[in-house]
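Only a part of the assembly is drawn; its chains keep their places, and the rest are absent.
Letters A and B mark the chains as written, and numbering starts fresh at 1 in each.
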Amino acid sequence: MEFSAQQIADFLEGEVVGNPHVMVSNLSKIDESVKDTLTFLSNPKYTHFVYNTKASIILVNKDFFPEQPISSTLIKVEDAYQALAKLLHLVDSSKKQQSGIDSLSFISSSAHIGENAYIGAFSFIGDNAEIGDNAQIYPQTYIGNNVIIGNNVTIYPGAKIYADCVIGHRCVIHSGVVIGADGFGFAPNDNGGYDKIAQIGNVALEDDVEVGANTTIDRATMGSTYIRKGVKLDNLIQVAHNVEIGENSVLAAQTGIAGSVKIGENCMFGGQVGISGHLSIGNNVKLAAQSGVISNIPHDSTYMGAPSMPYVQYTKAYVIFRKLPELAKSIDTLKKEIEELRKIIH
Amino acid sequence: MEFSAQQIADFLEGEVVGNPHVMVSNLSKIDESVKDTLTFLSNPKYTHFVYNTKASIILVNKDFFPEQPISSTLIKVEDAYQALAKLLHLVDSSKKQQSGIDSLSFISSSAHIGENAYIGAFSFIGDNAEIGDNAQIYPQTYIGNNVIIGNNVTIYPGAKIYADCVIGHRCVIHSGVVIGADGFGFAPNDNGGYDKIAQIGNVALEDDVEVGANTTIDRATMGSTYIRKGVKLDNLIQVAHNVEIGENSVLAAQTGIAGSVKIGENCMFGGQVGISGHLSIGNNVKLAAQSGVISNIPHDSTYMGAPSMPYVQYTKAYVIFRKLPELAKSIDTLKKEIEELRKIIH
């Protein structure tokens, strides 16, 4: 698949500066650019790469004017990064969708499969499960009894969805994800051990949720663990039973949310964050990577540290932490000076 | 499946206050309660929900007396939380057990499958493997050669158990768990790289162990990695080679235990704890979430922080950490005051 600079400019409603007939067959990053590809300049930090890139075409913002001669053809657009996202989407959607139900899959006779769905080899669809239209269920996936899956959902190879869970429209679930395993609930018994508390609830993902590889979302003890509309979860995240994550919140990899935590809308958490059980996190909360949250956090705040505190407070304290040995030395010096003064006075 | 308040009270040996004929078909949490369900009040913090819940029945401790009129029927029991656990168990066990060996599974001719076991579609049972009675082996599970699995074990879809491992009676292993992958052992070679140290040991889970989704337990270099009776592991935990976790210890999600660590009995670890290699952790040790342990910990102690220290010491130090900027300012002020005093004296 090849396109000329002119064809791409037309698609992006941009303007060609240079040879409009040059052809490209792929995209590349400007710092590792490759022949016969299109690259882009969005971050000014990378401007110097423009002058000796091997890429045939460079997508730039329309206010970019080179200060040296450039051998590549430029395509000038309103916003180079947005234009790139459009091209990425174009390339991606040109891959052929799979379809049909593989004869090596297992589908319960009571399951219902939507129009135009793909069910890959070695996938298992349980009793009374409902799979929406245009679903892409890759090989080796497990869809338990009574699971409901919306339209246009993609489930990558080997994801596991336990019985009774609900997945909204247009969700994307990556390989190794486990949705609906038992919440971690045990009660001490008289023998010094623990009895399991049965977990009879489920997990409900609303529309447009993406779940990264090997992330786990536990079913509720009763009721549902809720992942609201538009939430994006990265890889290897743990979401415990009865958690609720509010609309459009975005959590980076390896974050862990303990049981019954309620997270607001439009939050952004860095990687490896931990939140203790039963807490309430407001809307628009930002948490720095590795934050350890042990108390409620109000709306619109940014926290850091373990135990976490407001970002500015943490960074100010940490600046001093780095100098603690000097601080301790200062105190020793002061002690001596006071001692000397005292001797002089007495 | 519907039950009346009177039927439930009889099952729980409780007393009905209100309409004994009201029917419920499910359970719900008191703060999100739903019509035609039974809910419960255990934590006094939630008492105010009692007066306007939609639930038809509320399970309460027998010493609870409402201070306002209540439209729901009450069932009074000795311990509302324990009674709830009984009901959860009842609902859960009413789900039908699977049975039979699916024709789409692969079972080695030298494997032995116990009475009344279920082996799901696309599961693989290796040579000389032994599966106990009443085992529930869900689809897409891998049971390697020579693996021994006890009676009444449940293995959820897609768990992987490498060759030679041993699983005790009544264990529960969730989806995505990997038991018996190679320990992380390499020796530097003369080319600046590493040679793999072969890992010829196994993993041994004793009875009544539960392993959460996507947790990994590595096989020993030699001998066994031991998970003792009654241990409960949450999701996404890493247990390295030659670790031993003592009876009835409970580890929360995303905790990592490095090689050859020995953990005592009845320990409780919060989430995201890390323990360095070759350490010894006593019995009844509690570790706060995100603790980073780099030295041995004596019996009966509670630790926190990274590197971890006794809980009280850590929290006291952290209180001052929060105020470090003020502390630094105080020291500057003292310096100036001493300087002034010195000038006066001289």
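Everything that follows uses one rule, which is that contacts are C-beta pairs under 8 Å (C-beta built on N, C-alpha and C of every residue); 3 or more make two chains touch, one makes a residue touch a chain.
Because the structure is predicted, anything quoted here is derived from the model rather than measured.
A single sequence accounts for all chains of the complex, and while 2 copies are shown, the assembly in the file contains 3.
The definition used in the following text is that only the chains that are shown with their structure count from here on.
Averaging Cα coordinates per chain places chain A and chain B 25 Å apart. Residues 106, 122, 124, 140, 142, 144, 158, 160, 162-163, 176, 178, 181-182, 184, 186-187, 192-200, 214, 216, 218, 221-223, 236, 238, 240, 242, 254, 256, 258, 272, 274, 276, 290, 292, 294, 306-307, 309, 313, 316-317, 319-321, 323, 327, 330-331, 334, 337-338, 341, 344-345 of chain A are the ones touching chain B in the complex. Interface of chain B with chain A (complex): residues 27-29, 32, 81-82, 85, 88-89, 91-93, 95, 102, 104, 120-122, 138-140, 156-158, 172, 174-176, 208, 210, 212-214, 229-230, 232, 234-236, 247-248, 250, 252-254, 266, 270-272, 289-290, 306, 318, 321-325, 327-328, 331, 334-335, 338, 341-342, 345.
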